[in-house]
Every structure is written in structure tokens, then in C-alpha cells.
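Notes to accompany the following structure.
With one protein chain withheld, the remaining protein chains of the complex are depicted in position.
Our next item is chain A:
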Amino acid sequence: MTLVDFNDVVLPGNDVSDIVFKGDTCKRSEKTIGPGLKSVNNKIIVCNGGVLRSKDDKYFWIEFSKKKYSPAKDDVVVGIVAAKTSEMYKVDIGASELATLPYLAFTNATKKNRPEIKVGNVVAAKVKVATPFMESEISCVEYANSIILGQLENGFLFNVSLNYALRLRKSSSKLLYHLGQMVPYEIVIGANGKIWINSASIRTTIAIGNAVMKAEHLEEEDIPQLVKNFNKSLNV
């Protein structure tokens, strides 16, 4: 048995109970395992090939790349309306099946006052019910202090990998801030890897989209160079 440490690459089937249960900062029952780990017969087994990460010796998870989005509660997602029924929309959020969006799940919607969204339109929504045994349900109802949800008009939609979408949403990501200093724009990054962008002209929208897509495999220190090139391409 090879000993693994944090930030090491682990493979499915590896037993990491030793390292997870190690240390006495908190009780064994308080430790939490996240994505990519499962417990079998009091052992912690890896189920996705990736990098083992931990936080405060209490939370453990595997960082791995996947392309298929699996809905999780309270995720903000961007979806495309795929079908309409008498009381709900079916929205493609990139998961294994379409999510449902009831007509009443919009701000200020009533039985009489229905939202006017057509098939093919793009919406930003929050996941309300997420279980693999049922269709997931999403909602566009906005609460106080919440982000703005609902239909996204005009703009440009494209897909990136799930890991990159999560990285962009982190506050440490400087790319969006730098781009915003060059040109004003609106962006919605869904946890499902769909990104919607809108700005004053189509030209700038496409330029921003390209810059975001190009930055996926760049290091943080190469971002200023990319932004410089982006600014040049705007002024041609």
C-alpha cells in the first residue's frame, strides 16, 4: 500500500482512510467527505482519479475534471428552454435530463400574469430540488439581496469546462475584473459550465467570449498579457 498525501494524485479504488482519519483536530464523526470519495465498511475509498484536497483537516474531497454537470442545490445555472408544457418549462441545463421550471417560479408571476419565455430562450436560475431520482427543479424567483435571475436577453452563450466555470466564479479570479476595466459588459457564469455574455456591441461581446475561452489554460500571471492583446483587438 502506497501512502498518499494531500495534493497528491489518487486513483479510483485507493484507500485514503489513514490520511483522512489522521490528526486529532476534530472528532472522527465531524470529518466530512465530499465529491470523489465514498465510505465503504468504515474505509474511505477514492472513486474519481484526481488530486486529493483538504480544508482545515476536516473537509476532504477529490479535485477532478468532469464534463457532465450533476445538479446540486442552490447552484446558479444557465439553461436553454427546450420545451413548454401547460404549467412548466423544460430547461436544458446540461445535466443528464431536462430540468423543470414552473411558470409560477418567476418573480411577480401569478396564474394570470405568466412569464413570456419562448423555446430557445436562455434563462438564469437557481437549482431548488436536486436528486438523481427525480427531474431537478429550478426557479427564477429573486429574494432580497439575491442575484438577478430570469430570462437573459440578447447576448452570447457558450460552454466551458465545469472546473473552469467554478474557477471563474471564485473572487480570486482577476480576468473578469481586468476585462471590465477595458469595456463594460454583463456576464452570467452558470455552475453547469454555460456562460452568457452581453455588452454594448456584438464585436466586443465576441471579443470577451474569446478572451474568456482562451484564458482556460493560462496561468494567473499570463492574464495581463491576454488582456493587453484583448484591448488591442478591440481598437483595430
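Rule of thumb we're sticking to: contacts are C-beta pairs under 8 Å (C-beta built on N, C-alpha and C of every residue); 3 or more make two chains touch, one makes a residue touch a chain; residues count from 1.
Rule of thumb we're sticking to: contacts and distances are computed from a predicted model.
Asker: Hey, which one's the missing chain according to UniProt: "Exosome complex component RRP46", "phenylalanine--tRNA ligase", "ER membrane protein complex subunit 2" or "N(6)-L-threonylcarbamoyladenine synthase"?
Answerer: Hidden chain, UniProt protein name: "Exosome complex component RRP46".
Asker: Please identify which residue in A:K22, A:K55 or A:K68 touches the non-displayed chain.
Answerer: Of all options in A:K22, A:K55 or A:K68, contact with the hidden chain holds for A:K68.
Asker: Among A:K22, A:K38 or A:R114, exactly one should touch the missing chain; which is it?
Answerer: A:K38
Asker: Quickly run down the residues of chain A that touch the omitted chain.
Answerer: 1, 9, 11-15, 36, 38, 45, 47-51, 63-68, 96-97, 132-133, 217
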